[in-house]
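Read the structure below first, then the notes.
Only one protein chain is missing; all other protein chains are in place.
When the chains are written out, they are named A, B and C in that same order, and each has its own residue count from 1.
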Amino acid sequence: MNELIEFISENLQITYILILATFVGIEVIKSIPAVLHTPLMSGANALSGVVIVGAILVMLNANPEDYVSLALGFVAVVLGIINVVGGFAVTNRMLQMFKKKK
Amino acid sequence: MNELIEFISENLQITYILILATFVGIEVIKSIPAVLHTPLMSGANALSGVVIVGAILVMLNANPEDYVSLALGFVAVVLGIINVVGGFAVTNRMLQMFKKKK
Amino acid sequence: MDILLSIIYLVATVTFIVGLKLLGHPETAKKGNITAALGMGLAIFGAIFLSKENVPNIIYILIALALVVGGVIGWLIAIKVEMTKMPELVSLFNGFGGASAALIGLVEFGNINAASEATIVATIISGVVIGAITFSGSLVAWGKLNGSLKSVVKLPQYNLINNLFIIGIIAFASYLVIQGTGNPLVAYALLALGLVYGVLFVLPIGGADMPVVISLLNSLTGIAAAITGVLYDNMVMLVGGILVGSAGIILTVAMCKAMNRTLGSVIFGNFGGAAVADGVNKTLGTITNTTPSDSAIMMNYATNVIIVPGYGLAVAQAQHVIHELEELLTEKGVNVKYAIHPVAGRMPGHMNVLLAESNVDYSLLVEMDDINPQFNNADVVLVVGANDVVNPAAHNDPASPIYGMPILDVENAKHIIVNKRSMNAGYAGIENELFYNSKTSMLFGDAKAALTELVSELKGM
Partner (left out) sequence: MDILLSIIYLVATVTFIVGLKLLGHPETAKKGNITAALGMGLAIFGAIFLSKENVPNIIYILIALALVVGGVIGWLIAIKVEMTKMPELVSLFNGFGGASAALIGLVEFGNINAASEATIVATIISGVVIGAITFSGSLVAWGKLNGSLKSVVKLPQYNLINNLFIIGIIAFASYLVIQGTGNPLVAYALLALGLVYGVLFVLPIGGADMPVVISLLNSLTGIAAAITGVLYDNMVMLVGGILVGSAGIILTVAMCKAMNRTLGSVIFGNFGGAAVADGVNKTLGTITNTTPSDSAIMMNYATNVIIVPGYGLAVAQAQHVIHELEELLTEKGVNVKYAIHPVAGRMPGHMNVLLAESNVDYSLLVEMDDINPQFNNADVVLVVGANDVVNPAAHNDPASPIYGMPILDVENAKHIIVNKRSMNAGYAGIENELFYNSKTSMLFGDAKAALTELVSELKGM
């Protein structure tokens, strides 16, 4: 509890950002039709690949001699970009299935 | 334009808060039934009375000898609290009209 | 900054968001209002007691006095006013909020000095101007709605003048931000300019469009509050203000959409208020008159009757008589319902509020989408003081200004009785083919008078 209060007082604006972003996430998703659940899940999954930005930062900050960090960072970037590229591509394919044919 | 960029760079987190709050406002309101437009307008009006917090700060910071500031602050608090109290009370009365009778 | 105060503001902000969310659903709306009100109380409490230490007691006393005076005034107005006067009341309150923001700006203007940052100067100046605009604009809207400001005053070329005026204000304000200023008189000049612009902005807009204007001004007050929040680095004002600002804009657009108008056409005036009847010369056929006693007979022998209330019902204050009529018919075994069009009357929910005042059972009020399929089975539809919301031109005349607006499909009923005082047009200022329909009979007269007669005829049967 004390830690939480400390965090809030030190990162007041971040706290607001967290709360507001949570509301945005909730409001944006609620009341969407069930058929879109799967593409939406897939799209959200692609978005969670944003963690790749962290992996890139790890590599940029790594000492070129520190092979362990470099290797871990490399793998992290590979996995992250698979998540991003694969995620968006799969979502796109799914959504293609939903479009009206003429 | 330059001022805008400067503001963003100096108040990065505030910028995020502004944008996220705008989205929350939009998402929360859209797709509400027309009958609720008037009570909602009234409720939002009461909320805009939050400006009274500023009026209170003016009074707290005023020098007790500075009659002009004190008077302006006093009027600002009076007007602000009318907006707040009146706004919530009117909204409440309106909503009472909507409740199902048994 | 005091951590407790920060948390209080945080909690208040969350109650605002949750409150607005709850306000958006009929079942939870009351709870939402109370939630937001509690949060506001918390924020005010925190601001008074936790913002600053060592404040002289006299200041606390003054604040308390101001709160009590204003609180009592606000409360009394709110509970005393008639239900049908609520829109103008919202406008009045909103004006007060704007005035408060402007006054804060005035005081802070006095603290500007050469060392002040440009951002600070900009927030103060925009606070004064926006506050002043919302204040005078809201007062004009209030006057129009309560009837003290009847006419639509349109200067020649008013759109051009207004636009030049606001550009002038912006230019002047930008100059002040860049050059800096020490002269306190400038603040009063800004205030005056804002006040004048507010009047110029609202004056040319028709009275019936006032709900939209009020919603827009309300959004502006929110922005003024947010600006003040930036000035004091105060999160609850900042986030709360932005919320009201963005929600207000969306609400304004939604209101326009429900009336089948664009925001532009409301502000720059297409037909609101002073519009002239369109196509009055077209021959639409002949009309059939009816009398209260004939109408009473028709309704007495009907199985299903649907009542369509409109603006005229509110004007005539006939909500009690219509309730009596409905009860009488129900006693006689007739199935009676009210068809509620979303923009019947002059504010959204106007009919709900009006009929609730005379204690009509809420479950008899049926929304447009639900009642429309039921007109097929209706023997008699009684249209009381409604016009545009039953105008078939919305369906079949692409040239009509209301084309595309969803309407109540009264034409599908077996018989239609229309009560109004004359053949005059309604809000949109256009002819209504429905009155010339062979199934329609016109029952001319003031709604209250005509319905009272109808009721006494029915009682005698």
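Here, contacts are C-beta pairs under 8 Å (C-beta built on N, C-alpha and C of every residue); 3 or more make two chains touch, one makes a residue touch a chain.
In this text the structure is predicted, and so the values were computed from the model without any measurement.
Within the full complex, the chain left out of the display is in contact with A, B.
Where subunit B meets the chain that is not shown, the touching residues are 5, 8-9, 12-13, 15-16, 19-20, 23, 27. Residue positions on subunit A in contact with the hidden chain: 3, 7, 10, 14, 17-18, 21-26, 28-30, 32-62, 64, 68-70, 72-101, in rising order.
Simple rule for what comes next: only the chains that are shown with their structure count from here on.
The minimal number of chain-to-chain contact steps leading from subunit A to subunit B is 1. Among the remaining chains, the Cα-based centre furthest from that of subunit C is the centre of A. Averaging Cα coordinates per chain places subunit A and subunit B 34 Å apart. Work out the mean CA point of subunit B and of subunit C, and you get 17 Å between them. In this assembly, the C-alpha centroid of subunit A lies 42 Å from the C-alpha centroid of subunit C. Annotation for subunit B: residues touching 2 or more other chains are 14, 17, 21, 23-24, 28. Multi-chain contact residues of subunit C (touching two or more other chains) are listed as 17, 21, 235, 239.
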